[in-house]
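Remarks on the structure that follows.
Yeah, one chain of the complex is gone here, protein chain that is, but the others are all in their spots.
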């Protein structure tokens, strides 16, 4: 234990914590046993854990902090964690009975996949909030919505070339897991046990489907959804990392949801990039002006923010969208946020599982109302107003809401062009019960909303205009329409002899 | 004042400045009054200001430095700033009479928009230089040039679908401000007064159009142009931030002007990214080799650079282009730089407000001559030569100038294809007095010069070849031509029955 103590001491010094020699003694016996082998078997994660707060602070000590400074929301020390730090065993053996991936491992009932339900032992409020986060339903909202499932399959299939057309032949699970489900989360199931030769001799382990995965809506073997370590990266679980924008970039950088790219060219992102190395990313609560000069993603969407007088500017939230009136991305039209995190319950008048008609009219019954939007807008603006005057903030919001309107109009125009292609029989759409995503003109339509309208809205919302003009923004929003119109002409000319007029859709 | 003093002390320690307790006493009474409320109302910007030099150094002390180390160019302390640091009141109440946005605020004549003319109280030389910077005219050069205004409108309009075509229906001011004008600057005008409920009771404020904005060519309510805080971000106004490349990325990252992206893949950018955290970004003057190992944007284009012997390698410049012989981007063809910052005075032989004919021939009368180009080239090369041999530097310039020539040739070829489309009646252009930007084939032509030729030239100029080949560079420069030629064939086939031959343009 001598070497570990030294290491822990170094970690503790880095965290500004009290003498580690004594803390080392507070590891549970089970955790000490884990580390005895794993320090050799997987030294990287053991070292990472030692650098983190879990290795140095017992829940008991964590609870002694004043409420605003607390990093755990349980009101009492969870059973079995009295007087010990949060080590391997505390997370990987908790709730053993509920975990289908629990297996016997050197005398312990260990599970591989630590889930939000496990974390709830100390962090119940955060886990409850996260259950209201649309991200926790990211698997189902994608895979159990037939429209979006079709988009997934169309994108990820292998195609062959038959009769002058590219035709989807198959889509396999490994590809889905390596593509959309990387971020949305996979379904992790225990498929049996297997014996493996290890440096400690032969051992048996559960065989997991969908593994590895750290997606935000992961379906865990204990029946829970999500993965705290998507953002609170294991095994240091550093709040600093969760607050830094690179963490969000793992899933929010592509052209469909370029939040990180927009942040980078925003003035806020410029300030962070240039000066952020002088900020305090570890303080709880997080004090505007003192700890940081410009917001990161977490500041606006999640963190507990106070001012130097100690007033709460924004409450901590793992729901994420409770400071956002509008759902800017992911859908054909931007609308108010859905009422709940499970969006598979939504159905528009045309019977499609979408929060708006193909004309853009919102499926209002499933969406938050203006009053709730106002509440969320005010929650966000409270943060803006720590640095900006009311006129600045209102002007910014007036632009965002105008941009939502105009980008929706541009999507409607693209939809009209697509409908004309369907009506002319140049492509097969809803009326033919064909995929609405698989032909080239349909792909162009998808890019109109999924890339260009989304990007333009992000650029507007976060003040990253450089992205919203020529990099996937307004330039493409209008250019794509011209190309779609030309494409319909070309299809018309090319298919003159073969096309069969169809009845008007809708 | 006790708490403020403590905070100032922390800031002062960070800056390596003398004891702050006494400095706190040097805030003007007016600024103390401002801070009394604003420390609670907008704590973020007050905290930011406290971290900056303005909060710690009086103009009087600033003038005691040897000339090369001075950060202000006024030769005397501005009236009213004797013995006080540069606080809220010093900037927001100066030149009150000239500001149409001046209003009565708790007994002070305050203006919202601090302009370059205000900054000139202490920094007159920098403001004068900036007046020669083409960026200071960024609003007019875009919005008052009919060709470019058309590009703006074509890009930002909302379109509808009529008669098989996407047709622009409207373009609104909020969109312009959220798009091109974010960087180019908005026109800020006082539209009246409004009363607002504040935490201090009801107050009246001027209503500003075009707000918020921090664009480089902003038209300010005092009649001045530009915004120093575009780069010297408020309210710390840190020279470190202005010298770091992320600051430039706010407006120079998109495909039309990818300077930052090119820098990132250049060897200079690699060195900065890997080792820049060990450099001194605060020193004035800035010593090559000692303070930094590789240049940032500011090093080459703006900063006062000296060597360890104290010789001036490059004089400080806020004109920015006085070390650059060529204007690489933004126009159809790259040419020598225009003689002055206002480019609306330029007219080519064909009567268009462009620095070159559509054939590429430069409108030489409006451009700097070879002698001036040579002078600017030498000014830049003096910096290169601090680390590189003459042959290296000359070789680098030979390549840039060859790239300017070949990319201009590739633009000419694209222009020939566009002319053929116009002549065949496949698109409407100059002869029909139609927009030259609104049809798909015209959009492809725009991308030839605005994206691909520009990107290739940047990649050449800054040694970022990885960007200039496959990422918007030479690959697309040649591919786009092939697609344009095909597109003309497709249009021809598609419109066979409808097109009306027109007389040859030009």
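Letters A and B mark the chains in the order given here, with residues in each chain numbered from 1 onward.
What we mean here is this: contacts are C-beta pairs under 8 Å (C-beta built on N, C-alpha and C of every residue); 3 or more make two chains touch, one makes a residue touch a chain.
The structure displayed is predicted, hence computed values, not measured ones.
Which of B:209, B:396 or B:435 touches the hidden chain is settled by the complete complex: it is B:396.
For the options A:69, A:82, A:172 or A:398, the residue in contact with the chain missing from this view is A:172. In the full complex, the hidden chain is touched by chain B at residues 264-267, 269-271, 273-275, 277-278, 288-290, 293, 307-309, 385-392, 395-396, 398-399, 402-403, 406, 409-410, 413, 416-417, 420, 459-460, 463, 465-471, 473-475, 478-479, 481-486, 488-490, 492-494. Residues of chain A in touch with the missing chain: 14, 39-40, 42-48, 51, 112, 154-161, 164-166, 168, 172, 174-175, 177-180, 182-183, 196, 198, 205, 207-208, 211-212, 214, 233, 236, 238, 240-241, 244, 246-247, 249-256, 277, 438-440, 443, 450-451, 487, 490-491, 493-496.
The rule is short, and it goes like this: only the chains that are shown with their structure count from here on.
Put simply, the C-alpha centre of chain A and that of chain B have 34 angstrom between them.
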